[in-house]
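Working notes, structure below.
Excluded from the complex is one protein chain; the other protein chains are retained at their positions.
Up next is chain A:
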Amino acid sequence: MIALLLRDLRLAVRAGGGFGLGLAFFLIVVTLVPFGVGPEGNVLARIATGVLWLGALLACLLSLDRIFALDFEDGSLDLLATAPVPLEGVVTIKALAHWITTGLPLVLAAPVFGVLLHLPGPAYFWLVVSLLLGTPALSVLGAFGAALTVGLKRGGLLLSLLVLPLYVPTLIFGAELVKRGASGMDTQMPLLMLAGITAATIAVVPFASAAAIRVNLR
């Protein structure tokens, strides 16, 4: 499993340039927002959390179809499915690799982009915490969507239609956590909910993803 993780990471970094692409997309979204809503600092500060969360969500979406598509095309997914490692484990590892290559850089870059959007001081800590807790769920759910659409020729647009509604709870609690944290309110409830959703997603959804891949490989 570790070998698989290293292989996926190496592929993501060396081949195709997908690694920095999500981050660049995130930067572009953040750059374009002030053009859309105007450069006033207080307006930007109010919507900064939402913009950063949405940007992270969309940047994550961008690289989802790469999770299984290449392996499906060259047949290595068939090999992985027949390997001694259970397919559920393979799916989880691939989602983890996706998170390390897109989710983690987004988490680390988010405070920097927060400066651009006049994010208020106490929000930085909670922004990093919420993204750190929330983005793994995004990757795992994204892997589920990618598993559903892996056999399709043009699954990209369909993939976003399938996956984005699933992101609703994560987004709500993630943004709420930052909002409450920034204004000094009680953060326990959204924090626990966000962590709970992510933990449950990681525990349960890979089974559905693996089932979908088995159907697609049939």
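The rule is simple: a residue touches a chain if its C-beta (ideal position, glycine included) is under 8 Å from a C-beta of that chain, and two chains touch if they have at least 3 such contacts; residues count from 1.
The definition used in the following text is that contacts and distances are computed from a predicted model.
Enquirer: Among "Small RNA 2'-O-methyltransferase", "Dipeptide/oligopeptide/nickel ABC transporter ATP-binding protein", "Heme exporter protein C" or "ATP phosphoribosyltransferase", go ahead and choose the protein name stored in UniProt for the chain not displayed.
Expert: Choosing among "Small RNA 2'-O-methyltransferase", "Dipeptide/oligopeptide/nickel ABC transporter ATP-binding protein", "Heme exporter protein C" or "ATP phosphoribosyltransferase", the correct UniProt name is "Heme exporter protein C".
Enquirer: Would you mind spotting which of A:L21, A:V43 or A:L158 touches the chain that isn't drawn?
Expert: Of these options, the touching residue for the absent chain is A:L158.
Enquirer: Kindly state which of the options A:F25, A:F68 or A:F173 is in contact with the chain not pictured.
Expert: Only one of A:F25, A:F68 or A:F173 touches the chain omitted from view, namely A:F173.
Enquirer: Tell me where the left-out chain touches chain A, residue by residue.
Expert: So the residues of chain A touching the missing chain come out as 144, 148-149, 151-152, 155, 158, 161-162, 164-166, 168-169, 172-173, 176, 189, 193, 197, 205, 208, 211-212, 215-216, 218.
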